[in-house]
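Note that this complex is displayed minus one protein chain, with the remaining chains in position.
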Amino acid sequence: MTLNAWLPVFALMTSLVAALVIFALPEKGYRLRTAVNLGAALVKLGLVVVMVWGVFRGVDYGVSFTMVPGVAFALKADALSMMFATLSAVLWLLTTVYAVGYLEDSPNRSRFFGFFSLCVASTMGIALAGNLFTFFLFYEMLTLSTYPLVVHRGTEKALKAGRTYLIYTLTGGAVLLLAIAWLHGVEGDLPFREGGHFIDADADIHLSLILIFILLVAGLGVKAAVFPLHGWLPQAMVAPAPVSALLHAVAVVKAGAFGIVRVVYNIYGIEASSLLGVLEPLAWLAAFTMLYGSVRALSQVALKRLLAFSTVSQVSYIILGVCLFGPVGAAGGLVHLLHQGIMKITLFFCAGNYAETLGIHRIDDMDGAGRRMPGTSLAFTIGAFGMIGVPPLAGFITKWTLGSGALAANMDWVIAVLVLSSLLNAAYFLPIVHRLWFREPNGSWPRERRWGRLETNAWLFWPPLLTAVMTVVVGVLASLPFSPLSWAELIVLREYSP
Amino acid sequence: MMCPESVLVLLAVCLPLLYPAMALRAEGARAMRYVMPVLPLPALMLALGAEPGWQLELPWLLNGGLWAMDELRRLFLLLTAVLWTVAGIYAVGYLGDHHRRRFCVFWGLTLAGNLGLTVAVDVGSFYSFFALMTFAGYGLVVHEGTDEATYAGRVYLVMAVLGEMAILAGLLLASAAADSQLLTDLPAAVASASQRDLIIALLVAGFGVKAGLPLLHFWLPLAHPVAPTPASAVLSGAMIKAGLLGWLVTLPFGETALPGWGALMIVAGAVAAIGAAVLGVCQRIPKAVLAYSSISQMGLMVLMVGAAMADPGRAPVLFSVIALYALHHGLAKGSLFLSAGVSLPAGIMRRAAVWLLIALPGLSLAGLPFTSGALAKLAMKEGLSEDPLDFALAGYLSPLMTAGAVATLLLVLRYLWTLGGKLENRRNPPMLAAGWLASVGVSLVAFWWMPWEVEGLVKSPVWLPAPYQLWALVWPMLIAVALAGLTLLVARLVKQR
Partner (left out) sequence: MTLWLMAGLLFTPLAWAVLTLLTDFARGRLVTWGGILVQVLVSLGLWLTVARDGGFYYGLGGWDAPLGIELRVDGLAVTFVLLTAVVASACGWHAGIYIDPDKPWHRYFWPLFWFLWSGLNAVWLGDDLFNLYVGLELISLSAVGLVALGGKASALRASLRYLLAALLGSLAYLLGVALMYGQFGTLSIAGIASWLTEHPVPAGSGLALALMIAGLALKTALFPLHQWLPPAHGIAKSPVSALLSALVVKASFYIAARLWLELGEPLGNLVSAQLVGLLGSAAVVWGSWLACRQLQLKQVVAYSSVAQIGYLFLLFPLTYSVSESVSLQAQQGITLQVISHALAKAAMFLAAGNLILSVGSSRVDALAGVSRFLPFSLFSFGLAGVSLMSLPPSGGFAAKWLLLQASLESGQWWWVLVLLVGGLLSAAYVFRIFRASFLESPESDQFYHPARSLEVIPMILALLALGLGLVSEQVLSVMALPFEVEGSP
């Protein structure tokens, strides 16, 4: 096997090895652990960059061997994988930096970072999986490796949230397994292939295919927090901020959405899905979730719960985009995979900063925080505006592309949903922004800590600013090659003309 | 290669955009306010110095950017740059210590948005700058932090967001119909689109929020009085015109006759012109009176927009007139708003001079002969004259214009009256005075020097009022004065009882 075949394996192993090394390190080895963490993250980023360049030029990266009789363990890197892999690699680096600062002086750091790396390894595996079976393998690994992160605090509340999380995700996993096994029984081992497999499926298996599709979406929809399977997400907010950030931006929620993308494009094929008539109901469901999440977010008093419901709403943009038959809409959905990640991680970093620095958890307490923490608040503002879809930020590019795609697909009602959802987003984000900058602080902060010259710990200060800058840059420079939008268009080009 | 215009336009947009970065360091934050007048200067140079027709392609920007300049945009850019410059000078003297850094930051951002939207030709950057202006403008509105300001801000924001969304939907539909990301392709596509009426409705409503269309105007009389004076000047003088510009560049003028829409707009304009005057004269706060005056004046412009929609053949002429009127009104109204913040000096002669300078732009609005107002009014009259127009409501336009003129002067008189009770006696800060005087000067004098005779805009007939036209200008003013005098008399009598 050539080096090309092994690159995906290396990318996967980087975080896996890092996890094992971190587990082995003693709790007190602070510097060494940080070095391992950051080193592995940088190495992975490098590998991903190499692969992105390779995929762009059309190089085939892949490795596969038979695992269980009849099914292969397959890793491969196509344009879609690289999108998710890049997201995972970039945000892992930033989240690691953030987490190092966030967990300063807290117990169980070795365990935390070990599982953290495992979690990222799983997302990498999900990105690079070459067939549904391999995807499922990493999908479940993700479930398991995030559980210790969710319950990290060890409080009753955290454990309860962890239980809810498990009930939802494991059940979803079981349904997914059933669907995959059934599909395997119908058609055998199906590698992810551009254009899908079922374009000329026999009419007599159509019913099974539709049922399997429903099961697949139900299984994946749990992680993607599609209504009514979203119940675990707001509860999981008890996790430490970097975990929530990772959960919402890259790992769990995205894994579900990414899985749906894979199923629609690379298993069924967009045309076959459209023929089977499964896209339109899914689009309606996604649209409903978009609105539902936003409406629920309106009434939240805790910042992180608000962000959680916002995620419920935002992730469905991706699903909606996938359901729009046509290249433009697809690009809109895919690009949101990245955009939502960047924006949401910014918001969660900021929420973590407020909590860590000023002890702010509730929205009521945020009055005037902009003066005390201008950098964080600026990042929060940019993230919030991005979520609303204010141009020229990342969210706008998504909305614009989605809207154009909807019109191209003759689904004009999507425009109304987009507008309504943006209005709702504005309705819950703008008051917070107002509080930050235009209210006077009400007395003292709940629990203030000070670090030298910066408004907060330097490890916490820079990551949100960086992601905020990225939010602006990916929006403003959307037409540059290798921008998320251009990459999404590349994927779509390859999907629609396999 | 980059031509000088490209450098200048990038500088014009990026300078105010990057200006907030000064706030990062303490010494920069202290120096911030002195930089404010400088910010619009590259834009001013661009508007005055560069010939229209250049364009700058920015293929990496959003969905592919294109910035360019034509006659219409040039006028709006000129208005924007001039107004922000004088307001900037004024603000140096005006600003207190209350959150000064924050104010400067939002000032810069709003300015960047306002300048940018006048040069943007692609949908993405136009909408981006529009949104930047809208949201940063919120910071100016609520700056004072009082309860009224917060309330006004909330109304402003709610309506602005609704407007933004309507614009988003409208632009999306229009650009999908045109299959293009350039504003220049939209009107023709909208005219022939299957969802023409929906698109037009969305765009009219969306930009109408900014332009103070009746029923979409609620934020205006709330926001203008509470905003700091220089901010209300630009809000009313320049930002309100952004909505107008939005209409002009997106709606299908000159493509097809839209009698229904034209009639609707004419009715809306009439309601705004007269209704706002009725409401405005009942206000007690000077700046609120001015806000209603803005709505009223915008009503007249909406009238012309409606006429242009109804009669495609007449649209090119009307475009020029609208632009001219917008320029005139923007400068005059800016000056009036700025005058709300000046103080009266000692000495009777000086006082009289100040009062005169306050009143003159107002009278200009009402069409005092030999002011920009007269020019604009006559141009409007010419543009809306009955004969060449061909639609149902054309006959009502002339009386409406006259009524508008009466309403305008009544509002100006009301403004002066309310202001009389508010002005304080003390020295003006020098920069504040300089800014105000500059605005008055620009409105009264510089207006004449501006490049009118450019191709395609005001060409013939000559707009200077001939003697026979004087009476046409003056008699509505006399009616207004008489009405005002009567009201005063009645008020006295009632008080004596």
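For reference, chains read A and B in written order, and residue numbers begin at 1 within each chain.
Basically, a residue touches a chain if its C-beta (ideal position, glycine included) is under 8 Å from a C-beta of that chain, and two chains touch if they have at least 3 such contacts.
Computed from a prediction, not measured in an experiment: that's the story for all the values here.
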Contact list for the unshown chain, restricted to visible chains: A
Hidden-chain contact residue, picked from the options A:G39, A:P107 or A:G277: A:P107
Sole contact to the chain not displayed, among A:V17, A:L38 or A:A181: A:A181
Touch with the omitted chain, as defined above, among A:L144, A:L275, A:L291 or A:V473: A:L144
Sole contact to the chain not displayed, among A:F84, A:Y102 or A:F136: A:F136
Absent chain, residues of chain A that touch it: 23, 65-71, 73, 107-108, 110-111, 136-138, 140-141, 143-144, 147-148, 151, 153-156, 158-159, 162-163, 166, 170-171, 173-175, 177-178, 181-182, 184-185
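As a convention for this text, only the chains that are shown with their structure count from here on.
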Residue numbers on chain A that touch chain B, as the complex places them: 385, 389-392, 396-397, 399-400, 403-404, 407-408, 412, 415-416, 418-419, 422-423, 426, 430, 434, 437-438, 440, 475-480
Interfacial residue positions of chain B with respect to chain A in the complex: 59-65, 102, 124-125, 127-128, 131, 135, 139, 142, 145, 150, 153, 157, 161-162, 164-166, 168-169, 172-173, 175-176, 195
